[in-house]
Every structure is written in structure tokens, then in C-alpha cells.
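Up next is chain A:
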Amino acid sequence: MMEGLAVAAGKVAFSLFVLLNFVMLLTWAERKQSALMQDRIGANRASIFGFTWLGLFHPLADALKMVSKEDFVPAGANRGLHAVAPFVALFFALISFAAIPFGDQLWIGRHPVNLQVIDLNIGLLYVFAAMSMGVYGFVLAGWASNNNFSLLGGLRAASQMISYEITIGAAVIGLVMVFGTINLQTIVHRQGELLLGFLPAWGVFYQPLGFLLFVTAAMAETKRAPFDLPEGESEIIGYFLEYSGIKFGMFLMTDFVETVVVAGLVATLFFGGWQFPYLYRDGFHLPGGGILVLSQQVVCVIQVLTFLSKLAFFCWLSLLVRWTFPRFRYDQLIRLGWQMMLPLSILNVVVTGGVLLLLHR
Partner candidate 1 sequence: MSLETLSDQLLAEISEILAKHPQRRPALLPILHACQRRNGYISPEIERAVAELLGIPVIDVREIITFYTLLLPKPVGKHHLQFCTNLSCHLQGAEESVAAACRRLGIEEGETTADRRFTVTTVECLGACDMAPAMQVNDDYYANMTSDRVNELLDKLS
Partner candidate 2 sequence: MPTLTIDGQPITVSKGTTVIQAAEALGIYIPRYCYHPGLSIAGSCRMCLVEIEKAPRLEVACYSQAADGMVVHTITENVRLARRSVLEFLLSNHPLDCPVCDQSGECDLQNYYMEFGLYQSRFLENKIKRRKAYPIGPHVMLDNERCILCSRCVRFCDEVSKSHELGIVNRGERSEIALYEGRELNNAYSGNVIDICPVGALTERDFRFQCRVWYLNRTASICPGCARGCNIEIHYNVLRPYQSKGKRILRIKPRFNPAVNKWWICDEGRYGFRHIDASNRLRECEAQTADGVIPLGMETALKTAAAWIGESIEQHGKDSVGFFLSPELSNEDLYAILKLARHLGISKIDFRNPGEHPGFEDNFLIRGDKNPNRRGCVELGLYHRQRENGGWMAEEIKQGTLRMLVAFLQDLSLEPEFKAALVSLKRLIFVGSNSNATSEQAGLVLPSATYAEKNGSFTNFQGRAQRFERALVPLGDSLPENELIARIAAHFRMPEQPFEREQLLLDLRAEFPFFDQSTLDPPDVELAYQTTIAQREHA
Partner candidate 3 sequence: MEEIVKVPKQAEKGSGLTFWQRTYVPEIVRGLKLTAAHFFGNLAVHIFHLLGLWTEHRGAATVQYPEEMRGYSSRLRSLHRLTKRADGSPRCVACMMCETICPASCIYIVAAEHPDPNIEKYPESFDIDLGKCVFCGFCVEVCPEDAIRMDTHILDFAAYSREEMIWDIHRLLNNEPRRAEGIGQIRKMK
């Protein structure tokens, strides 16, 4: 019992450590990456004893600043909900990461440890459910601020969530039909096989259209450019208009956490999660026939690093998209959701079903 608890605590700690560090690094990466893309240098001023370390102290400085800034609540605001809203948003963003596996089983002595915080057989549903709960935080924030602009921002957030949640679900149905499960760990296991003898059996090869739809919709879900209509901090201003200090920081964190979660989800569903091509539990089995035997622990470490690398790559991609494309207009956003992506995702389900029917016959 105690062992089980310790193991669970360890997994939670590891997963939170990874998640929060990614968030912190993302705030840095967002600045530095956008700078590089735009021929700039980016934040490089924060220093400790004269060391700037490529601006890596900026997240620290930001945290300090946000904690020490005045926590302002506007007059007439609902103080309770105003305070609760950022916690709601951040909490659900954080827990949605729990169902994503970051490795295969690790054997400690004779005990197998599943490298996943919670091994649910409805893992995918859990992630979707947790992520869509987050929108309550945004709507609450908008409403509790007693500011019409905040409220409009909150409403935009709600309608955007509704529009894209359906596409996310529908885009993944095809994948679920292919793999026949919604247990994320099982989905990753299934992707460890080979297609045609050399191609990793990753979801993206089964469901290219589903992948595109999912990535697009998931980005909309993270509310980042070009889908940042609920926030639009510089012009159209959003639900967190009346927030300052660390509460504002929590909303900001929520964005980045969701970015990481979505990156993890994309990696898990379409790019084999922690699977390294040709790496099996006992080592590498190259398609030509070569075998490299590795100990189970080493394999595990490679798997975790693989997962983290994929995570990092999709985060990077998310930033790249965010700094490349301009924001949608609101009617464009809604039209894209309902008139393009939803029909396409349903088409994807129908076609997948037809193909599967043909293959099984």
C-alpha cells in the first residue's frame, strides 16, 4: 500500500515537474523563438550577478513580478468567483496531463510501474473532459470581473470551446476506430507495431486528415494565436482584462499548460507517444534484421526522453504557428469550426468506417 502511494506520488511529482518546467521554459521559448523568427534577440536583460544565460532568468523575474504586484479586484466584481476563476482554469489544465503516458512499464525490482499517472481505460475521454472543464474558469473570470469587455471575452471563449470541442472529438473517432480503444497507453502500444514492415504504425499514417483536423482544433482549444480571440490582450481584450498579479499569471500559465497538454496528446495519438521506432522492450530490432539488446531500464529512459522530445517538438511547432499566422476574424473562426472542420471530421469518420469495413470483410 505504502509502496503504491510512494510510486503514485513519484509519478505525480515527475509529471508535474515536467509539465511546470515546460511551462516555464515555454514563456522563455516564446520570447526567444519569436525573436529568432523576427531577426531580433529577445529578452536578455534579467541577470543574476551579471549572468544573463540567454535570458533564462526572465521566467523567474516574471514570477517574482507577478507575485509582488498588486492583486486588484474591480469595484462591483464578484470577489469570490473572481478569485476562484483562475484556479479552476489552471487546475483542469494541469490534471488533464495525468492520463497521458510518458513511458512503458518500468521494472523496479520485481514490481512493474506503469509510467502514466492514472491508467484509465477511458483515458481519452478523461483528457477531453478535463480540458473542456477549463472553460468554466474563463467564463467565470469574464463574468465575475463586472466588466463588459471581460464578459464578451468570456463569451467568446465559451463559444470557441463549443465550436472546436466537437471537432476534436470527431477527429479522434477515426483513430479510435482504427485502434479500437480509448485507453491512451494501449493506443501508444498499438503504435509500436510496424506498417509494411518498416513504417512505424503511428496514428498520423492511419489518419492524416484526422491529424490535421485534430491539430487545428487543439490549437483553437489552447486559445493561442491565430485562435486567441478570447484573449487578444493588445486589442480586443479578453476575459482576464481585470486580472493582475499572480491571478493573471495563472491564466497565462493555463495557456502554456494547455499547449503542453495538447502537444502531449498529439504526440500520443498520432506520433506514437513514447515509442521510439524499432525500439522494443529488449532493445532495437532494425527492419534489416539487426538486433541491439538493451536493458529494460535503458529502454525506459530512451522512451521517456523520446516522449519529452516529441513534446518539445510539438510545443515548438505550436509557437511557430503562433508567430507565423495572423489572428482570425471572429466570423471566420466560427465558420471554420462549423462549416469546414466539423463536416470534414464527420467525413473522416465515415470514410474510416468504410475502409475498415472493407478490410475486415
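As a selection rule, all candidates are chains of the complex that A comes from, given by their letters.
What we mean here is this: contacts are C-beta pairs under 8 Å (C-beta built on N, C-alpha and C of every residue); 3 or more make two chains touch, one makes a residue touch a chain; residues count from 1.
It should be emphasised that the depicted structure is a prediction, and the values quoted were computed from it without experimental measurement.
Asks: Of the candidates 1, 2 or 3, report the single one touching chain A in this complex.
Replies: Answer for chain A among the listed options: 3.
Asks: Spell out the residues on chain A that touch candidate 3 in their complex, using ranges where they run on.
Replies: 33, 35-41, 212, 320-321, 323-325
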